[in-house]
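Incomplete set of chains, arranged as in the complex.
To keep things simple, chains are lettered A and B as they appear, and every chain counts its residues starting from 1.
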């Protein structure tokens, strides 16, 4: 096929295959702008940590005024695009209003992310300083940006909040929906593979390790077979709960009582009372001599499964 | 050691430690160019979604012609490098031919990725719009680019297809080999940690959650102890199959029949007939009161393991 023919075939496809073309509509929020916004929010939340040059107390007011002006402009632009997409009646004014409310929430968010950093320091023997945590722990980025995205989510903004958490997901491997409600002193250690759903509610002083899912059970569908949106589908976690690596907790009616500890790899569909410990009793772990290299047993082991053969 | 001595030691190492130097050979495909190609493919597949400014119907033909020309040039360049690496007899002509065939496949790929987006919308109660899915769901990026990489793989191109899927792996945490064959309406939810091997075959309307592996059993080695390449090693998944988080399915002879549901964390080495459900029967989950903070039980729980002590 010649270049012209390819172009014509693609143009025909743009006319034919619907739902994945965005032509003549209002412009959508930009992934690049959202990434820059995410980075700028980190600069404001942690002054002096991500600057190219040292930030002095005498300069900080000027630095902040410039940075806030830049964030406000970009945030308002992307908010207006998101609101136009949702056919908002007054997108420019509402974008300005929500941008201001979001910026006004930053001091309170800073108060909470300070507790997140403290929780990381208290929760990880490998952490040597607050500075190391802020500069090198993925938890700080993903949780801080989710807290900002949650403000946008509470204002009913489409697209932008999820794009902001997806930017953090892409960088950290931690996928926290903007809708999730998270208390103070939250720490996600290592983090890769963590999934926290839209309607999850997490108390204060909760620690979560890599690969943990706070997810939904299988969901209801409507008469057209489409999933019913907006229902409470994800668990509620009390205060002072620790959830070890790769545990899976599902369901909107599942409540993990405060002061509980959920063991690694547990999967849990039911509520547990406060001060519970949850784990598997009889794991039937087999430790046997390896007689010789045996391809068939290797295959089984690759699958985590082995019978009771002589090996 | 002085700078000169270090440089000399490294030059000696370049002469001595083989297999990891690429000097005087034809230039290899560039990671940066592959990343840019990946992004440009997304622009073509989803017109108007990733543009800095709104894309109008009246401009789309011009925009497309320019974008296709840019992609064709870059794709041809990286293809030629890949083919020269493989000592292709006619790398320039073959690169042009394969680039054209890949671009010619884009309308059909668009027809299929449209079904992927529809599957994400139908498969996730948190998804509010097609726009949100295209802008913020990692599944769209990783599956779309794998479909393009698969075309290159089918033409026998070395290096480039795997670099393209690795670009997507780096951004999403989802590792799908270019060799895998994937039907329509495919959705990977959350995605982080998913691994799908080279010879996997996946039917239509399949949904996979985070951490799922479609992998190989332990493999055969030749007389020199090197793995035998090119053997069917990965599973076959029928139509309308759902595989929940962290399930592991292994082996080239393992067939999951259509309309089956594989439970979370299942590991499976054997085939199952159509319309199966697969899960663990007796999980022996223990939920007990936590008497007091007890370091020893905490250790056990961190490992997902606990005996039957009083705690």
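Quick note on the criterion: a residue touches a chain if its C-beta (ideal position, glycine included) is under 8 Å from a C-beta of that chain, and two chains touch if they have at least 3 such contacts.
Quick caveat, the model's predicted, so the values are computed rather than measured.
Here 2 copies of the chain are placed, and the complete complex recorded in this file has 3 of them.
Going forward, only the chains that are shown with their structure count from here on.
With centres set at the average Cα position, the gap from chain A to chain B is 21 Å. By the touch criterion stated above, chain A contacts chain B in their complex at residues 1-3, 5-7, 9-14, 17-32, 85, 158-159, 162-163, 165-166, 169-170, 173, 175, 177, 179, 192-195, 197-198, 211, 213, 215-216, 219, 225-231, 233, 244-248, 259-268, 272-273, 275-283, 285, 295, 298-305.
Chain B makes touch with chain A in their complex at residues 44-57, 60-61, 64-65, 68-69, 72, 100, 103-104, 106-107, 110-111, 113-114, 117-118, 121-132, 134-138, 171-173, 190, 192-193, 210-211, 215-218, 220, 245-246, 248, 250-251, 264-265, 267-269, 283-290, 297-298, 300-306, 308, 311.
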